[in-house]
Structures are given as structure tokens and as C-alpha cells.
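Of the protein chains in this complex, all but one are displayed in their positions.
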Amino acid sequence: MEKIKLDSREKTDMVDITEKVKDAVKNSGVKSGICLLFVPHTTAAVTITEYADPNVMKDILTSLNSLVPFENDYKHEEGNSAAHIKSSLFNFSLEMIIDEGELVIGGYQGIFFCEFDGPRENRQVFVKIMEG
Amino acid sequence: MEKIKLDSREKTDMVDITEKVKDAVKNSGVKSGICLLFVPHTTAAVTITEYADPNVMKDILTSLNSLVPFENDYKHEEGNSAAHIKSSLFNFSLEMIIDEGELVIGGYQGIFFCEFDGPRENRQVFVKIMEG
Partner (left out) sequence: MEKIKLDSREKTDMVDITEKVKDAVKNSGVKSGICLLFVPHTTAAVTITEYADPNVMKDILTSLNSLVPFENDYKHEEGNSAAHIKSSLFNFSLEMIIDEGELVIGGYQGIFFCEFDGPRENRQVFVKIMEG
């Protein structure tokens, strides 16, 4: 198991971790298998989207913040219920295929850590590579 | 493959299955690998959230019931379209890492079966443990 460490910069943020995941796959030496990403937090998620235009990330976060407002008569007294809800709407795990020693993702796809209760230091994504 | 069986108590409900999943991992004897959870229903899901405060679960369900109302001119005559939609927004599968014989989850994370068309008896979550 490897750990990708990162800091988020805003209350809601998307951080591109594509290269770090690709590196983990290469470093493993595994030629065929799967790569599992797991987010060990309750106010963050992992997703895929078009990496080339930062406006895509802005649109995703704006839309999600509108669907799940920061304040909404929530009962949870820590004040971050919106972040918990967004994390469950996105997802805590993501699996990809490894083929011929490379991570198999689409040409437009980037892998993003999604911060929903930032900014925070020392966020993590766990990476597990399985051969098979 | 193991099967976790449970009953839900409300129309929408979140049932903590963390200990049952941890037990399945321990009972398998697997030291390193992945643990896959799969929900074999179409009106239920599995997610992760902060387990310590029941208000988090209340906020998640209230928010989801507001985003996807029970009644909304749906065409499906069984009357449970909202449950199908919520299940797809959350997810049917969840994968976690097994390391040193233990399920690797964050300190605040609990694993929850999400009922969206309850209350129901004999709901299930399938557990598959892969060594590697």
C-alpha cells in the first residue's frame, strides 16, 4: 500500500493526482492487474474528470456547492455536513485497470482528489495495486 | 463470498455495518489484499461517513430526500423511482484495502448500508476478499 499526500487550497477544491497514481503503478512493476484508490477521510472523495480545462473543475464544484449548500439547517454541530454529503455523492474508492505495465485511463481523463471541507494539510489517498 | 444480512428500520435509513465488515476480513485470515462490498438490490447502496454522530446520517438522508423527492411525477409505477435514483447517486460497490490483516479505513470512517425504500427485512451486502 502506498500513500499519496497532498494539501488542499480552498474550502472546496480538486487536486490532480494523476501523475502520482501513474508513478505508483510504474514503481510497483506490476504488468497486469488493478489499481484501487481509497480516501480515508469523511469530507473528501476521489473522482475522474477532464483534466485539460480548469473550468471543468470550477463548474463541478460550483454545481455541487449549489446542490448541497454549506448551510442548510443541518443537525450535525461540527458544521461540515455538506462535506459529508458531497463525499458520499462522489465516492471514497475508485478502481482502474493496469495493462502492459501502465494505468489504463482515457485520453481526456485526469484523477482528482476532491476536498469538500478545506483548506487542509496532510490529506491522503491510499493506493493498492493488485496483480492478476 | 460472505453475506451480511440486516433489516432496515425506516423508509430511508443508514445501518452501520463496519464491525461486520471488519469481522469478515479477520475471519478470512487474509493479511494483504482488498475487500469489496456489493449491494445486490436496486433501492439501496453502500457508503462511508463519520460514524460518531447520528446527526450526520440524518443530515445525509434529509439532504438526499430533498434533492430526490419521493414523489416527482415519476413514470415507474412501482412508486420507488426516488430510491433507484438515490442508489445510483450513492453506489452499489465499495472497495477497501486490507493491510497487515486489518481493514484499512480512516479513524472517523464508518461503513453504512443505505436503505432508500424501507423498512425492509433481509437486506444483504455481499463481501468478497481478494488476497494480493
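Quick notes on this structure:
Letters are used for the chains, namely A and B, taken in the order the chains are written, and counting of residues starts over at 1 for each.
We take it that contacts are C-beta pairs under 8 Å (C-beta built on N, C-alpha and C of every residue); 3 or more make two chains touch, one makes a residue touch a chain.
All values reported here derive from a predicted model rather than from experimental measurement.
Where chain B meets the missing chain, the touching residues are 1, 33, 36, 38-42, 67-68, 72, 74-78, 81, 84-85, 87-89, 91-93, 95, 126, 128, 130-132. Panel shows chain A; residues 33-34, 47-50, 53, 55-56, 58-60, 63-64, 67, 89-91, 94-97, 99, 104-106, 108-109, 130, 132 of it touch the chain omitted from the view.
Here, only the chains that are shown with their structure count from here on.
Taking each chain's centre as the average of its CA atoms, chain A and chain B sit 20 Å apart.
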